[in-house]
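Taking it in order: structure first as structure tokens, then the write-up.
Note that this complex is displayed minus one protein chain, with the remaining chains in position.
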Amino acid sequence: MSPARPPEGARSLPEGQGRRPEGVPSNSAAAPLLEVKNLVKHFPIKGGLLSRTVDKVHAVDGVSFSLQEGETLGLVGESGCGKSTTGRCILRLIEPTAGEVTFGGRSVTRASKEELRALARQMQIIFQDPFASLNPRMTVGAIVGEGLVIHGLANSAAEIEARVAKLLETVGLSADQMRRYPHEFSGGQRQRIGIARALAVDPTLVVCDEAVSALDVSIQAQVINLLQDLQQQFGLTYVFIAHDLSVVEHISTRVAVMYLGRIVELASAHDIYANPRHPYTEALLSAVPIPDPTLNRQRIRLQGDVPSPIKPPPGCHFHTRCPIAQKGLCDVQKPELKAISEGHWVSCHLRA
Amino acid sequence: MRLLDIQGLKTHFKTDDGWLHAVDGVDLTLDAGETLGVVGESGCGKSVTAMSVLKLVPMPPGRIVEGRMLWQGRDLVPMSPEEMRKIRLKEIAIVFQEPMTSLNPVYTIGDQLSEGIRLHEGLSKKDSLDRAVQMLRKVNIPTAERRINDYPHHFSGGMRQRVMIALALSCRPKLLIADEPTTALDVTIQAQILDLLAELKAELGMAVMLITHAMGVVAEVAQRVVVMYAGKVVEQAPVRELFAHPRHPYTQGLIRSIPRIDLAATAKPRLEAIPGTVPKLVAPKPGCRFAGRCKHAKPSCSDADPTLRDVGPGHQVACFLDVVA
Partner (left out) sequence: MPGSTLASPTAEAAPRKRSTSPWAEAWRRFQRHRLAYWSLWLLGLMVLAVLLGPLVYKVGINEIDFKARLAGPSMAHPLGTDDLGRDLLARVLYGGRISLAVGMAAMLMAISVGVVIGAIAGISRGWIDAALMWVTDLFLSLPQLPLLLLLIFLFRDPLKAAFGLEVGMFMLIVLVIGGFRWMPVARLVRAQFFSLREKEFVEAARALGASTSRQVVRHILPNSLGPVIVAATIDVAAAIIAESTLSFLGLGFPPDIPTWGRILYDGRDYMDIATHWALFPGIAIFITVLTINFIGDGLRDALDPRRVL
């Protein structure tokens, strides 16, 4: 039975309730599966004679959200917004500079090496590039079964083979392709192999880092359907990272819009589309191409380019391109993520 | 006025496994001032078609095996390299997908922009630089007279694409071929570039061949659409007609497999995915190339290659069956 998705615009806000820290956006009062609080990641830029840190890339600049079991949280934004880095920090594939990540009540950011290994069984990731994410010198069977080997989840080689066969079939490939090598498969098939690999250890949370972005449109639909089917079948929770807002809207229950390392708006998928409050969200929505030539749309034109994450603008990061920015306020003070209605959070001085 | 008339174009590539039929009998027309969208997924041959028009396909391993490409009545296929050079940039210009690698990193923008102008219009260095500054202003690059001396790495992706457009339009061509011009760009930048292309097209009165895999872009920008699959044209129609009444099962499947943001946020219908993958184009067997993935396919579909037939005003389909969406 599929785990129920929380109904849109669910329960009351959890001000100071339970173990969850204040102000972490969430939809329900139940203990969340994943909690991210004030996540920060800076990449140092080295330079000079002694390779000192001369500058920093502010990839993630204070991101907070929480996730219930069975949900799909979409992280959407353009290049440089920090969504991929956030995804990797959740798994600690990249070490966060600051902030807390808690999974099932246990701290991820402060976990030891052994604890992290155990956590790897519960949190997995699917990568974007179907060509670079599979070791070209390993057979598909070895790739999918590696998780079983690392964690000792099977008692014999025969058992590993049987489980790998089952996994391949679950993702829509045939078991006799186990002995083949990645280069013999198409992009869509390789993504399925990547999905099978992630599922092998039976995780609860799967981070999909642009998992369908590199695929052709018709293959993309296949894989999106597969991901949704698997979510129902295995009760998975997804963090779905993408730049294509249409895809994110389709697959997510809630959507977080990111800009230059910060979340600017967080709401249910429906509300993001029907009732966007942040000017960036509005601009993003108006820019998304819709395959319907009869629509006459008003485009909100954003001027200029995305600023560099090395020198993000002071105050609100978006103020340099914002059509309603107020001088003296938006270029000075950083806005906080505030709830404007149930389950709808916005980070804007003027709209929240 | 008919600008471009491609008839039965076949461009094949020699590979280790045999000849790859990248473009295998494509018919395409383009009139002056028209925006034609050429849409299809990777491997369908749309980019190779565009490159064939300008004879930019490396030969070897590529070869235009058959067909005619009439540019204002003159066939481009037998033209010599010198004659092609006169056509490139001056009459037909092309903008590619990767703005990061399309510009030479060791020359200034001014040098690269003015090079073509000098070659085609015979202007002096100063005059061609002035024209280059004008072009930069046209594509909305601020402080153009200073940026003319900058190098490509001083520009962001979106701005480089604007520079590429400025370069392409510097000699006022009659046709601009844009091969996935916005695929590598963020969606808000994409919107800017598409708007810019529309403005420039209106101002210069040129025709545009926009090649893309994104149906949404085509719906917004194109007046007529050509759908390609596995090296052939499977359907072509005016844009509204195509989206309202797609007749080829592939077109139908393509439209139904794309999440639409307005529906995605509300109704969330299950995406209808086209099963299977694109067939290999090396030594293709006769018969409809989509038959293996088509849910309406009959055994007779694999006997012969379907040809384009009329199904409505300006609407042609290459399918034996009559599948109404």
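A few remarks follow.
In this document, chain identifiers A and B correspond to the written order of the chains, with residue numbering beginning at 1 in each.
Please note the rule applied: contacts are C-beta pairs under 8 Å (C-beta built on N, C-alpha and C of every residue); 3 or more make two chains touch, one makes a residue touch a chain.
It should be emphasised that the depicted structure is a prediction, and the values quoted were computed from it without experimental measurement.
From the set A:Val36, A:Val60 or A:Leu134, the residue in touch with the chain omitted from the display is A:Leu134, counting the whole complex. The hidden chain makes contact, of the residues A:Gln189, A:Ser268 or A:Thr320, with A:Gln189. Only one residue from A:Glu146, A:Glu161, A:Glu282 or A:Asp305 touches the chain missing from this view: A:Glu146.
Mapped onto subunit A, the footprint of the missing chain covers residues 91, 93, 116-117, 120-121, 124-125, 127-129, 132-139, 146-147, 150-151, 170-174, 177, 179-181, 183-184, 186, 188-189, 192, 194, 197, 201, 222-223, 225-226, 229-230, 232-233.
In this section, only the chains that are shown with their structure count from here on.
Our note on geometry: subunit A versus subunit B, Cα centroid distance of 33 Å, whole angstroms.
Looking at the complex, you find that subunit B touches subunit A at residues 41-42, 156, 158-159, 186-192, 195, 213-220, 239-240, 243-244, 253-255, 257-262, 264-266, 268, 270-275, 277-278. Every residue of subunit A that touches subunit B in the complex is listed here, in rising order: 78-79, 186, 188-189, 216-222, 224-225, 228, 243-247, 249-251, 269-270, 272-274, 283-294, 299, 301-302, 305-306.
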